[in-house]
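Only one protein chain is missing from this complex, and each of the others stays in its spot.
Up next is subunit A:
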Amino acid sequence: MTSLVIPGDRISVDPERPVQLGPGMYCDPRTQDIVPVNAGVLHISESKRGQTVYVDYDSKRYTPAVGDLVVGVITGAFADSYRVSLASFSTPVSLSYMAFPNASKKNRPTLVIGDLVYARVCTAEKELEAEIECMDSTTGSESGFGLLENGTVVEVTLGFARHLLFDDAFPLLRLLAQHCKFEIAIGVNGKIWIKTEEVKDTIACYRSIKDCCGKPQEAFEEIIKQHFKTVTNTVEE
């Protein structure tokens, strides 16, 4: 069941069964009322232990949550960890030297300041610095995480990034793929890393992603076609 909610709306859940709260929801400790704290689409789904309630909302500020896949910039290196920025002007997170595949005391990662990394948030407590890791901690393998070489970063809203990453029916990537080959890493912190073989293709992808953000899905095809046409024309001039 989905519906549009705004902060403070009354929502109906079965009071008899346990409720799990996701992002955008708040439980008043005194009255035990469940209220949304963000404007967006309300999702109530049945899970094994009861009901799950969350609000899917669009925003620009990112707050780390466990399990999020993120793109970050290394901003500092310490004795046993890197400092990574997931969004400008927000609290940095830390990336331990041990959070890499095959890490040991002797085998240190070789990232430098300014490098981009693809990582997963592993701890995110309210009062503590969040931590990210560059490996799949269940298997210890690389699983696509780690340094992102070359390419560029597109900054989009968080809702758009989530759609791009989780929504299999979202047409953007498929449409881009019709025009060029590319490598992509989507961070739910609103940063999308993209790399193609040629600068002009990257430019076209950059502009397309930027322009498609906030537009209806039907318009994507035309926008992308237009941008690829423009970059090809610039070369010929």
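Couple of notes before you dig in:
As a working rule, a contact is a pair of C-beta atoms (placed from the backbone, for glycine too) under 8 Å apart; a residue touches a chain by one contact, two chains touch by 3 or more; residues count from 1.
In this section, contacts and distances are computed from a predicted model.
Set against the options "Vacuolar-sorting protein SNF8", "Phosphatidylinositol glycan anchor biosynthesis class U protein", "Exosome complex component RRP45" or "EKC/KEOPS complex subunit BUD32", the UniProt name belonging to the omitted chain is "Exosome complex component RRP45". Within the whole complex, the absent chain has one touching residue among A:65, A:199 or A:219, and that is A:199.
When you scan A:25, A:122 or A:148 for touch with the missing chain, the hit is A:148.
The residue touching the chain not shown here, chosen from A:3, A:47 or A:230, is A:230. Against the chain not shown here, subunit A presents residues 73, 75, 85, 88-92, 112, 114-116, 148-153, 193, 199-200, 202-203, 206-207, 230-231, 234.
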